[in-house]
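For reference, the structure discussed in these notes is given below.
Excluded from the complex is one protein chain; the other protein chains are retained at their positions.
A and B label the chains in the order they appear, each numbered from 1.
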Amino acid sequence: MRDAGMIERAPLLNAVTHLLMIAGLLVAAFPIYVVFIASTHDLPTVNRVPMPLWPGDHLVQNYATVWNKSDFGAKMINSLIVALGVTIGKITLAALTAFSIVFFRYRARMLIFWAIFITLMLPLEVRIVPTYAVAADVAEPLRWLVWLFGFELGIAPINLLNTYTGLILPLVATATGTFLYRQFFLTIPDTLVEAARMDGAGPLRFFWEHLIPLSRNNMAALATIMFVYAWNQYLWPLLITTDARMATATMQLQKIVPGPLFGQPPVWNEAMAATLLVMMPPLLVVIFMQGAFVRGLVATDK
Amino acid sequence: MAEIAIRNVEKSYGKTAVLHGVDLQIANGEFLVILGPSGCGKSTLLRMIAGLEGITQGEIAIDGRVVNALEPRERGCAMVFQNYALYPHMTVAENIGYALKVAGLPKAERDRRVAEIAQIVGLEAFLARRPSELSGGQRQRVAMGRAMIREPKVFLFDEPLSNLDAKLRVQMRLEIRRLHQRLQATSVFVTHDQIEAMSLADRIVVMNQGRIEQAGPPRLLYAEPATRFVAAFLGAPAMNLLPATMIAKNRARMTDGTEISLDPERFAAEIGQAVEIGIRPEDVMIVWPGSEGAHQVEVEFTEDMGSSRLIHTRLGATEFTVLQPTAQIEAEGALHITLPEDAIHLFDAGTGRRLAGKATLIGLRASAAA
Partner (left out) sequence: MDRRATFSNLWLAGALVAPQILLVIVFFYWPTVQALYWAFSTQPPFGGTNQWVGWQNFQQIFSDAVYWNSVQVSIVFAILSTALSIGMALLLALMIDRQLAGHKAYRFVYFWPYAIAAPAVGLAFRFIFAPDAGFVSAINQLAPNLWNPALKGWDAMLLIVIANSWKMMAYNFIFFLAALQSIPRGLIEAAAMDGSGVLRRARDIQIPLLAPTLFFLLVINITESFVDSFGIVDITTGGGPARATDLMVFKIYSDGFKGLDYSMAAAQSIVLMFLVIGLTFVQFRYIEKRVHYA
């Protein structure tokens, strides 16, 4: 019997293929496995070289220690709030913007499209320093904006450091989702809009009753990607949270290991337990939303 | 050139059987058309000949050699795919010459052969272009050239014309026919278009739901369809099929109560048997009211087609179409028709098989065998 995708028999090549696929599996899964195993041993066992490859019996103890020591529960909740906030914010704002750009006729729409699209070019990391300054007083650009329109208002400084708003908003301010929706909206035939208008639907009704249901797949894809993206944020939360109560789980990894250059080695079993806690939520999302994740990744990046 | 023997071939994908025992002999140099509705298993059969699909049961032999275990490249077949499957990143010349390159022919030899083929398919001026810069018909020619260059024993075509517009399709049909006359290579051509089949084939194989319904030259299939399916599938407008019951050796009664006499020499039906009477729209005669054996039909609407007119009517509860060669009489309300006895086909209502008697069109059979 031949396998589904094959055209000809090639036993040798098939054997090589299987070997390579297994090697790939090891490469992909081994680090995750090691993290898990290391998190189940006591410290002396973990520090043996090479470490044993079977689980130990300190799992509960290690996780309990990490959980309590760095208040991981609260940090996971913060991460969840940020991830969901970014996800929901992005899905909503991007849909509204794309709707306006694609389905309304006005002069500025190409300008607006480009203004948003350009943000794809510069990830947060490269403009991190001034973005931090904005978060420290978000009223500053607003003051300038108002001034541009000829007013002068004494807006009091608004400090977003150590707030969920500060953690979430800068991550929402990019074009990823907008672009995805736009591409999708452009595939919707004119006749559908016309039919809806013949049925007496206004723009908002059309948006809510036609576009949103049609976009369900795209939304799932975008949501999966954004959740993973937001949960995995590291540099940004590190900068704008100084208050331990606002810390996210991902940035917490930096706090539980000593800096790489100095001091003694990390307490590996606990560090690996923390690592696993941090990797699990996005990994689970990807595992359960595999299709949406792949679609989202391929669609948002092209 | 080669002959192909397909012996009791079956194909299943997992549990779903797609072909249920196909037997077929294809003669050396024959142009065989496999005709059938979409999903009946035509492509599967063709791809099994090509070696692109495994054979679940039975065997296929090319030139007497069983090829079940051979790879596609070892079978000496070339294939023209429905969407051409041209290599988008290669020029026309590279597309046509790819097989020779794989075979390791020196460049000079390859170029010579490509030029030769390009001339045959009329692409000399386009050799440096990419497929995306060609029209549909030109792409079709590249696909043909690519198949021809290997001088295969067998040409396989999988609905190669269905992506072309109607006019081009007719033109390419003629070109394929011309090429076959010139090369005389065994060709198997799959299509769901009966006109294409009729015009191209030395012999047509009609398939339905993974089985062969009938095989034979186009004229035979048209004149003497072996099953109700073939009768309905071949010919446009389609044959009328009227349910009836045999009330005597030579008489059938239709559902509207009217009767029709049948030549017992031609048809072998039992009294009381449920049958279907088939008659092609062009064979129906329009007569004056009161003529002998006239049936009355209710005209629903007509389609004027210029030289002829298609009248859609009802005979009792059954839809019934009449093709009027010249548009003389304006048909309205009721129309009177007769069904000429020698134009009638009779099928068993249960099995759908033709109820053939002694006298058949022997002349046609003879020419099919030749």
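What we mean here is this: contacts are C-beta pairs under 8 Å (C-beta built on N, C-alpha and C of every residue); 3 or more make two chains touch, one makes a residue touch a chain.
Note that the coordinates shown come from a computational prediction; the quantities given were computed from them, not determined experimentally.
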Selected residue (touches chain absent from view) among B:33, B:78 or B:346: B:78
Residue of A:76, A:91 or A:116 touching the missing chain in the full complex: A:116
Residues of subunit A (touch criterion as defined above) contacting the omitted chain: 3-8, 10, 13-14, 17-18, 20-22, 24-25, 27-29, 31-32, 34-35, 38, 46-51, 93-94, 96-97, 99-106, 109, 112, 115-116, 119-123, 125-134, 136, 138, 140-142, 144-145, 169-170, 172-174, 178, 186, 190-191, 193-194, 197, 202-204, 206, 228, 231-232, 234-235, 239, 250-251, 253-254, 257, 259-261, 265-266, 268, 271-272, 274-275, 278-279, 282-283, 285-287, 290, 293-294, 297-298, 301-302
Footprint left on subunit B by the chain that the document does not show: 50, 52, 71-73, 77-79, 81-83, 85-89, 98-99, 102-103, 130, 132, 146, 150
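Throughout what follows, only the chains that are shown with their structure count from here on.
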Rounded Å distance between subunit A and subunit B, as computed from the means of their C-alpha atoms: 56
Subunit A residues within the subunit B interface of the complex: 1-2, 7-9
Contact footprint of subunit A on subunit B as seen in their complex: 51-52, 54, 71-73
